[in-house]
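All protein chains but one are shown in place.
Up next, subunit A:
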Amino acid sequence: MVNDVAVLGIGMHPFGKFENKHLKDLANTAIWNAIEDAGIHASKIQAAYVGNCLGGLLVGQESVRGQVILRHAGFKGIPIVNVENACATASTAFRMAWLSVKSGLHDVVLAVGVEKMFVGNTAKSIEALSTATDIEVCGNMGLQFTSIYAMNIRKKMDRYGWTKEDLGLVAEKNSYNGSLNPYAQFKKPLSKEEVLASKMIADPITLFMASPMGDGAAAAIVCNEKIARQLKKGNPIIRVAASELSSGHASMLESTPKESTTYTTALKAYEQAGVGPEDIDLAEVHDAMSPAELKIYEELGLCNEGDAIKLIREGRTKISGDIPVNPSGGLASRGHPVGATGLAQIAEVVWQLRGEAGKRQVRSGDGKLPRFGLTQNDGGYVEGDQAASCIHILSRV
């Protein structure tokens, strides 16, 4: 028998540049915000999965990052597992927490994602990021994630007629959403003209389309749904309707949307949740370069192949649209401290489903709160495809 799993609490440390804060400080804020949000005593937490990606290379903390972080946060004795899965680290930590409740092993489990990228040496941080590839093959070649995304986007422009204006429109939408998010790294709304006029970094990607370096943390407490029902006393709870994780099997550049790793992973998630893409009320997706969002619309089945530009041009993925995507601002505006991003996506969906998203609250045409939210978190690059693809569907029940 397996248990239904609920998200009982979520918490974040804002994303941005926090020069005087250590990994431990960032994580501590997110963890205790999540505990407060869950409304339980911290002693109820039976296990923890701690995600961090670059702490080894950037702050020199290896091997026991989770234990160091949680000791600082006041925990001792519980099992702690360190999780690392490139940019999909935090959603993978969340999935492991889900699994340990789903299996019946634990009732209340903590998932944390934390990253500290501002360490006073930008070149070091950029180099650390580029280790999320097969470094024997790409390590000496200067492969940058900006370039991977740029090559994919150029190919899509050629294949489906995306224009530079379309690329700018995605960043325009997401920067507006980010301006409404108190946790976002960038809060300035940008016009597509400003986006396109910003510095060209990896043609056709301009600076304002790219996710920045960042510091930040996010955390979630998941539990056996029976416990959530007791605590919430008849109020809606947030269920983890699906959790899926895959490694790459396709070609980011040459696969059709339906051949992509994102699509095959999403398909399993839809099956697990018993829904289809048409049931999804909002999505938080991995737009490390904001125009990548267009590709993801098609790979999640939110539209047919070739129709992504219709979605963005018609404003359907705005907060006010019928399928809002990245209401948080996405990676380029909310920020992308890599090992924290996946849990920030989950936090956003939880707030949205509960109706707690403030000025960026998504509602249907008749004013109803969303019921199903999806998160899609990618990580790394191996043999021409994402190394990890992690998709969750949350529902309000």
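Going forward, a contact is a pair of C-beta atoms (placed from the backbone, for glycine too) under 8 Å apart; a residue touches a chain by one contact, two chains touch by 3 or more; residues count from 1.
Going forward, contacts and distances are computed from a predicted model.
Undergrad: Report the protein name recorded by UniProt for the chain absent from the figure; options are "Branched-chain amino acid ABC transporter permease", "3-isopropylmalate dehydratase small subunit", "Cytochrome-c oxidase" or "Zn-ribbon domain-containing OB-fold protein".
TA: The chain we cannot see is recorded in UniProt as "Zn-ribbon domain-containing OB-fold protein".
Undergrad: Which residue from A:E19, A:E136 or A:D366 sits in contact with the chain not drawn here?
TA: A:E136
Undergrad: Given that one chain is not shown, which residue among A:N33, A:N52, A:S91 or A:T146 touches it?
TA: In the complete complex, the chain left out is touched by residue A:T146.
Undergrad: Residue-wise, where is subunit A in contact with the chain that is not depicted?
TA: 123, 126-127, 130, 134, 136-138, 140-144, 146-147, 150-152, 154-155, 158, 199-205, 251, 253-254, 384
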